[in-house]
Each structure stands twice: as structure tokens, then as C-alpha cells.
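All protein chains but one are shown at their positions in the complex.
Then we have chain A:
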Amino acid sequence: MSQSIVEVKDVTFSRGDRVIYKNMSFSVPRGKITAIMGPSGIGKTTMLRLIGGQLRPDSGDITFMGSSVPAMSRSELYQARKQMSMLFQSGALFTDMSVFDNVAFPLREHTQLSEDLIRLIVLMKLQAVGLRGARSLMPAELSGGMARRAALARAIALDPELIMYDEPFAGQDPISMGVLVRMIKSLNEVLGLSSLIVTHDVTEVLSIADHVVIIAEQGVIGSGSPEQMLAHSSPLVQQFLQGLSDGPVPFHFKAAPYEQELLDGGL
């Protein structure tokens, strides 16, 4: 069995004239927590959509459990997606269903299990995220953190091999953030799955990640363990990890010299 659950090989992807990635390669080790980090707008969520087969690269290949995702037919892709799941930034719970029905949804769609068995599985998944008591609430009645935990319960309903988290900590209060961080870590250990987290919350993700990939300038600028990344020599990696306002990514948008522009005002 391959050591990597996902391999991204020489991927180039553009939106219109804008090149997002150019010959980018990295791998996601099996059974580990991998963090993809990088500045906003660099295309981190796009990478998750490429792995999930919602987008196709212009060139290069992406494999999931050894099979090429871009080469899959629609039915093969749907079969592969039963083994991966994604936690969207908004949670993406179905607003017309209760928490229970949201978690039961993939089981009802993809299995022939009886309602009694589905009830047991849903209660177990909700217990794992601490929301067993909230099963009859509607998504509109949940706080942001609870909605994300409910979505996490839905994401693990079919016991996938890979979970992809899209900005799981964005907009969370410190308590919810701490809960989510511990939950991602413990689910990864207990269920033996692989996790891929896209985020720019450096402190939180470095505390649980086994492997870190930092994306910028259309490619990978650094990858390795959190310790290796913290000691990385690249100024861009250091600027991002330390949250410095100026550096290779300038604070000021490109403009004419400041003094010249002030004096040109005619004072």
C-alpha cells in the first residue's frame, strides 16, 4: 500500500488568464494530519476542489488511493467520493433538515441500512462531536461552532479514508476553536483516517499537524514537519508563519514613491 493517500504531481491550473498553480507537486501521507497553508487568495480551497474532482487541472495528475482523479469517469468519481469527505467552511448543512437528518443523509443515500441501524450510527457520530443532545435542532438554531461540528459528524458518517477541512477554524471563538482542534486530532487517531486541513491559522494547525505544505507564488515553497517549517530558511515561509506585516509579501500595494506623490499634490 502506498504511503501517500493523495499525490499531486506537476499540476498546473489556471482560471482564465490567471495561473493559480504551475507544476505544483506534493503528497498527503496516509494516516497523518497534513496542513496546507498559505496567504489568502492563493488557491488553497481550489486545491481541495481539484483533489475532490470538482475541478480538473490543465495539466499534471492528482491521484487518490492510487487512482488518477482527473481520469476518472463520473461514476468512478462518485465511487471515490464515498471514500473521501469534505468539511466546508460554512459547514454546508442542509437547512431544511435537522441535525440528525443531516448526519443520516449520506447513510440513507449510499447504504441499505435499516432506520434503526442508521439511528445508532448517527447517535454515535453525534456523540463523537458532542452534539447528541442537539440532534433535533435545525441548522439555523446552531452556533457557528456547533454547525461545524454537526457538519463534521456528517463528514465521518460513512467512515471515509480522507477528510478535507476547508478553513475549519475561520470565524470561531477560542473555545470552539480549541474544541475543533482537539476533535480533528482525536478523530484522526481514533478512526485511523487521513486529514487534509486548508487554513491560515498557523498556531492552531501547527499544534496538531504531522506534515505541513506551504503554498505561495503558484507552487509549494516549503513542506515538511512543523518543526522543519519553523526552522525553514525561506523569508516568505518565515513571514507567513510569524505573521510579519512586511517582507517578501509587501505591506504596501505597488505605488509611486510616497514623497513624490505627496509633493505632486501642489502644496
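Convention: a contact is a pair of C-beta atoms (placed from the backbone, for glycine too) under 8 Å apart; a residue touches a chain by one contact, two chains touch by 3 or more; residues count from 1.
Heads up, the rule we're going with is that contacts and distances are computed from a predicted model.
The chain absent from the displayed complex carries the UniProt protein name "Intermembrane phospholipid transport system permease protein MlaE", chosen from "Probable cysteine desulfurase", "Metalloprotease PmbA", "Intermembrane phospholipid transport system permease protein MlaE" or "2Fe-2S iron-sulfur cluster binding domain-containing protein". Here the missing chain is touched by one residue of A:P29, A:P70 or A:P106, and it is A:P106. Which of A:S90, A:S176 or A:Q239 touches the hidden chain is settled by the complete complex: it is A:S90. Counting the whole complex, the residues of chain A in touch with the unshown chain are 52, 54, 78-79, 81-82, 84-86, 88-90, 92-95, 105-106, 108-110.
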